[in-house]
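The structure appears right after this line, and notes come after that.
As you look at this complex, bear in mind that one protein chain is not there, while each of the others sits in place.
Chain lettering (A, B and C) follows the sequence in which the chains are written, and residue indices restart at 1 in each chain.
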Amino acid sequence: MALALQTFATVKDANTALKSQGSRYLGGGTLVVRAANEGDVSVSSLVRSTDPALSSIAVTDGKVRIGASVTMAAIARHPDLSSLARAARAVGGPAVRNMATVGGNLFAPAPYGDFAVALLALDATVSTDDGEAPIETFLTGRDSNRAIVTTVGFVLPPQGDFRFLKVSRVKPKGVSVLSIAAVLELAGDGTVSAARIALGCMADRPTRARAAEKALIGRRLTKDGIAPALAAAGEGTSPITDPIASAWYRAEVLPVHLGRLLLT
Amino acid sequence: MAKVPVQFTLNGSEKAEFIDSGTTLLHALRDKIGDTSPKGGCHQGTCGACSVIIDGELRLSCLTLAETCNGAAISTTSGLSEGGVLHPLQRAFLDTFATQCGFCTPGMIMAAKMLLDHTPNPSRDEVVEALSGNICRCTGYEPIIQAVLTAARSNSQNAA
Amino acid sequence: MELRKSYFADVRKDDLHEIGQPRPRSDSPGHVTGKTAFFADRNFPGTLHLKMVRSPHHHARIRSIDTSEAERHPGVVKVLTAKDVPHNVYTILILIQIGPEDETVLADGKVRWKGEPVVAVLAETERAAQEAAAKVKIDYEVLPAVFDMEEALKPGAPLVNEYHGQNYYLYDSGECRKVRFGDVEAGFASADHVLEQSYQSSPIEHAPTETTGCVVAPEGNDRFTCYTNTQAMFFTLDNASIILQMPGNKLHFVGGTVGGGFGGKVDVIVEPIAILGAKLTGRPVSFIYSREEEMQISSPRAAEKVVIKDGVMKDGRIVARKVTGYTDAGAYSRHSPYGAQKGAGHYPGPYTIPNVWIDTYCVYTNRTPSSAMRGFGVTIGDFALEVQMDKLARLIGMDPLEFRFINAYRDGDMKAHRQPTEGAALIECMQEASRAANWPVAEKFMAMSSYVKGA
């Protein structure tokens, strides 16, 4: 079967088309067209939707809703999303960022998917026509997901609460050794009152560092204050081994980089 | 095999072709239209040799399906020089010896053009960032960075 | 870049007009306008696309190959197996009488590395070729494989390549290329210190931005024009002529404009099978490596292991050097027997050492065949030699740069392979490095010269 593209005005119709065997949703093409070019013949039909809702960014009262077709470049240049620009720019080079979408990033296997790491730390909600799901639930079940992601929503943290770090061997654009996103709320006395930390490459998909989060509560962001969190950073992780780095190396340097992110 | 129509402008001139559905823009440009300036270095989105500008955005033609470009304005390196006069970037790449094998050059020039169109006087870091999606195996990048900075300087001198 | 004309001014005339001038490159205008024609920029109507079915196993016997379903796949024009290749067992250096023929164009009865080509599919589109390739059924009996050079050289190791009969290349000198100069054991016995160290590398890819490939067009008169990015036109033509049992006058190769080579395009891999496809179908054929094939299927720089044992005096003189080099050829020879012996001719490096013993081995393992790359036979050896030099200097408490001056070769010094040194310039390079890097060395070293003493 030759490859064919079907374009639909609505997500509903695209979802219907995706039910046929051998079909796959086409976002920016960085995953799907690549697979086809590389000889993945399991996909014979590409489906896309030109629904404008998929390409919109709405920010109201600190609540953000980003259409799944919004590109990394669009996020990086959006004036209301400047705190996320660093995470959006962590994806690819300029051309890839003009193509790679928020929706696609949710499906990118490690070492890709740096923006999904950020969304996990933001505790985003992922919407499809079937309803909404917390991102963590969505990521866990993403391999069997068939419904088109339409939007992701989250509450924008106050300026300075969101931190992001990507470590790569090649600069300025290289894939991740690991990536870390964190949303930290500080109490008046400077101690951490709430923390969400998400990790990239420490499993085959973004994961939360719950033990480290817990160990941060009530602590100050000092070398001594974060020490228990760093000691717990690797708990529950199963880092990937790939051409970039081994699981051993990723596990070894995770606390180092988490420490540097927390102390910046 | 079902053919689908595509229509867009390439370097300002109208193009219309019937192509197989699912054909990448890179193949459509090279094999159907005959513009071989975008190169296929990886077909994975990892080398940048196929970079083109679509509606003012730098894109990888190897990962873009041609039929998604209907109505678009596409620019490639082959359309940069006008009336035999080289674009300042082309001039700078030539004058500063920034080409060796030449295979990455058209993609590099497209990426650099995108930068200079929006940032006429870029810093070195901005040049590095703009070229970061493009692989060169011959030059070690420094000559290319210098060529882009040279082109920016010559632009600003011409504007002054 | 700066040209330091003060060095060697007495042996150089600078009275040239065109040489030494930074003339613009004649190919650059084509590059910057995208008009330079690389091989893949030639487009012929009706071109067929060739895709390889490759071995998923490191070492296996092929019990059977069933191409019937692939042949029936829409768009498929031809499916090729070993029996279609007129002279299927070949080796490229046979042109310079370095045999035996040890590699198959398409695997016949056995595969010896993961990725080895077994079946070639020619179809109207790349997609049809990929789909049909997935329908080729090959029944394998997996065999034990060996990946480590030292394991491969042990008795009882799986035999990688029957055409050699043992897991190393047999030179006329035996299991390795040898250089013997002076008495190395006497040198070690007289040394103040002896240091033996081992160095290793893994395969390295040329990674040119343009992948290996060719487009073949039948000319209609029983001749075939092959547009190729080979680094060696007649070398490739002559090997294709042997493999295809086709007189050379039927072959016309056009190339010379290559998107990066670095040694990666001197194997003869894509051209013969593409010409065969064009001959058997009467259609133009395009066979271009995917990036994945370029990275993992095309020959890399060989992995090497280098063991260096040195005897050194407290005053800095190296009095004995023994080098054992192992080149990991992978499953087939390609250029590796040459690379290993090129290494033998390169050691002990640019130093004058009275007692030298060199053994270099070309070893077969079940991995991607390696071949030439920029610095072939020398790059990894230089890494080993120069790290060893640093260790020796520190061992005797000497400045590493000064230590090299003491041992540097000069005009007239006899090398281990018994050629007198000519045109040496190591000392002057180090003198300039001392200045440029602000790494001072004793005045006596700055006063040295590569010229023959007293001449």
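To be clear about the criterion, a contact is a pair of C-beta atoms (placed from the backbone, for glycine too) under 8 Å apart; a residue touches a chain by one contact, two chains touch by 3 or more.
In this text, contacts and distances are computed from a predicted model.
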Quick one: the chain not pictured, UniProt calls it what, "Peptide/nickel transport system substrate-binding protein", "Urea ABC transporter permease subunit UrtB", "Heme exporter protein D" or "Aldehyde oxidase"? "Aldehyde oxidase"
Write out, one label after another, the shown chains that touch the chain missing from the document. A, B, C
Options C:Asp310, C:Asp413 or C:Glu428, residue touching the unrepresented chain: C:Glu428
Chain not shown, touching residues in chain A: 167, 169-175, 241-246, 248-249, 252-253, 256-257, 260
Give me the chain C residues in contact with the hidden chain, please. 1-5, 7-8, 11-12, 16-23, 25-27, 58, 93, 96, 98, 114, 147-149, 172-174, 177-181, 197-205, 207, 230-235, 237, 251-263, 265-266, 291-292, 295-296, 300, 303, 338, 341-342, 344-346, 349-350, 358, 365, 367-368, 372, 374-376, 378-380, 382-387, 389-391, 400-401, 404, 408-409, 416-419, 422-426, 428-430, 432-433, 436-437, 439, 450
Using the touch rule from the top, list residues of chain B that touch the missing partner. 42, 44, 46-47, 97, 100-103, 125, 127-129, 131-132, 135, 137-145
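Going forward, only the chains that are shown with their structure count from here on.
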So which chain is farthest from chain C, going by the mean of the CA atoms in each chain? A
Set A-B beside A-C; more C-beta pairs touch across A-B
How big is the gap, in whole Å, between where the Cα atoms of chain B centre and where those of chain C centre? 33
In whole angstrom, the CA-centroid distance of chain A from chain C equals 42
Where chain B touches two or more other chains at once, the residues are 20, 22, 43-44
Can you tell me which residues of chain C touch two or more of the remaining chains? 125, 127, 290, 292
Residue numbers of chain A touching chain C in their complex, please. 1-3, 36-39, 41
Chain B residues within the chain A interface of the complex: 1-2, 4, 20-22, 24, 43-45, 48, 51, 57-60, 62-65, 67-68, 111, 114, 128-130, 132-134
Please name which positions on chain A make contact with chain B in the complex. 2-5, 7, 26, 28-30, 33-34, 36-38, 46, 48, 73, 92-96, 98-99, 172-173
